[in-house]
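Report on one structure; see the data block that follows.
Complex shown without one protein chain; remaining protein chains in place.
Now for chain A:
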Amino acid sequence: MRHLEQLPPWAAIIVALFVVVGATLTLLGGVGLVRLKSFYQRLHAPTLGYSYGTLLIVLASMLMFSLTEGRAVVHELMIGVFIMITTPITMLMLGRAALRRDRDRKLGHDEDVPPRHHAVPPDDDPQGDA
């Protein structure tokens, strides 16, 4: 814990503020993940942690290690950029998967219902107009 005394007071206050606000927003995202009603509402809640939580904690970590080590420590930016690129991809894929599963459940072939077997092969159309 010796490295904590090396920080000047203004930097300590900024780092503490960033860490506390980031952790509180992440906790708020977790509360929203539990309390919201439908899946499409719940999909929005943890993005608080992804955006604000990661941004603030990465900035605080960069500031603290830059001041204690006496050089510019910027490798935490890698996590920030990576999260910024990958979070929209995961959320889009999860939302599209949920949409498709909801549509399949409405059509009657979800995992709760045994899959329907085709009585006739699909190319054997009795009307012949397909």
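Everything below uses one rule, namely that a contact is a pair of C-beta atoms (placed from the backbone, for glycine too) under 8 Å apart; a residue touches a chain by one contact, two chains touch by 3 or more; residues count from 1.
Keep in mind that, in the parts below, contacts and distances are computed from a predicted model.
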From "4Fe-4S dicluster domain-containing protein", "K+/H+ antiporter subunit F", "ABC transporter ATP-binding protein" or "Cytochrome bc1 complex cytochrome c subunit", the hidden chain's UniProt protein name: "K+/H+ antiporter subunit F"
Residues in chain A touching the chain absent from view: 1-5, 7-9, 12-13, 15-17, 19-20, 22-24, 26-27, 29-31, 33-34, 39, 42-43, 46, 49-50, 53-54, 57-58, 60-61, 64-65, 68, 73, 75-76, 78-79, 82-83, 86, 89-90, 93-94, 96-98, 100-101, 111
